[in-house]
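One structure is given here, and the rest of the page talks about it.
Every protein chain of the complex appears in place save one, which is left out.
What follows is subunit A.
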Amino acid sequence: MKVLAIDTSNHPMSVALVEDEQLLATTTLNMVRNHSIYLMPTIDNLFKLVQWTPADLDRVVVAQGPGSYTGIRIAATTAKTLADTLKVALVGVSSLEVVARNVLPTSDQVIVPFFDARRGNVFAGAYQWQDSRLVNLIEDQHLAMTTLLDQLGRVDRPVILLGHLTKRIQDQFDDLPANVSLAPRAYGIPSTYQLALAGEDRPAVQAIDPFVPHYLRITEAEANWQKLHPGENRQNYVREV
C-alpha cells in the first residue's frame, strides 16, 4: 500500500511517503514559513524522488487537528481534495496523537502532547501505550495551561509533556507538578512516518465531502451568536444557488 502522510498543524510542516510500513522519503520543514507555499512543491518533489506518479497512490493520511486553523485547513484541503480527485482512501489522525507517537511503546507513562493555542490556552490530550497500542485516555481538548497542569498533578503516575513550551505558555505557571516532566524539544516535532503508520490500518472515512479539520473550538463570532440565540439549531448555513 502506497501512503502519503501530511502534517501542517503547527510550525513544522512534514510530508512522508510510506509503502507497506517502510519509509521511502520524508521532508520536515521547521522554519515558521508559509505551508501554502511549501506543501505542494514538497509533495511533488518527494513523488519524483521515489518515482511515484499521483495515480499510484492508495491512501492519504492527514493530521486532522487540532492546531493552527489555517495550518490544519491547508493539510485537510490537500488531503480531502487529493483523495476525492484520485478516488483513494482518506484517513484523519489527531495531530496530538502524531506527537504522542514519538514516545517509545515500552513506556507506560501518561503521554500528554500539547500545542500553544494562544491566550494562555493549549490544545492537549492524554495518551498511553498499552500492549503496543497507543490508547487515547483523555480526548483532545482546548483548555487553559493552568487547568491542564492542575489535572495532571492529580494523576497518580508519571506524566510526560510533549511540545514546544513557548514563552507565553511558560508564563502561565511557576513549576510543573512533581509527577510531570517535560520531554526534550525534539520529541515535540511530529513525524509523518509515525502518522502514516498510524493511518495505514485504520478504516478510511466513509464520505470525503464532510471531512473537515478538528478545530476543537467554534469561532468567536458563532459562540457569541449562540449565546444570543439559544435553541437555534440550524445545521447547514450554506446552500447552492
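Note that contacts are C-beta pairs under 8 Å (C-beta built on N, C-alpha and C of every residue); 3 or more make two chains touch, one makes a residue touch a chain; residues count from 1.
Here is the rule we go by: contacts and distances are computed from a predicted model.
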Omitted chain (choose from "Stage III sporulation protein AD", "tRNA N6-adenosine threonylcarbamoyltransferase", "sn-glycerol-3-phosphate ABC transporter ATP-binding protein UgpC" or "NADH-quinone oxidoreductase subunit NuoF") - UniProt protein name: "tRNA N6-adenosine threonylcarbamoyltransferase"
Chain not shown: contacting residue from A:34, A:107 or A:130: A:34
Touch list for subunit A against the chain that is not drawn: 34, 36-41, 43-44, 54-55, 69-70, 73-74, 76-78, 80-82, 84-86, 208-210, 212-213, 215, 219-222, 225, 229, 237-241
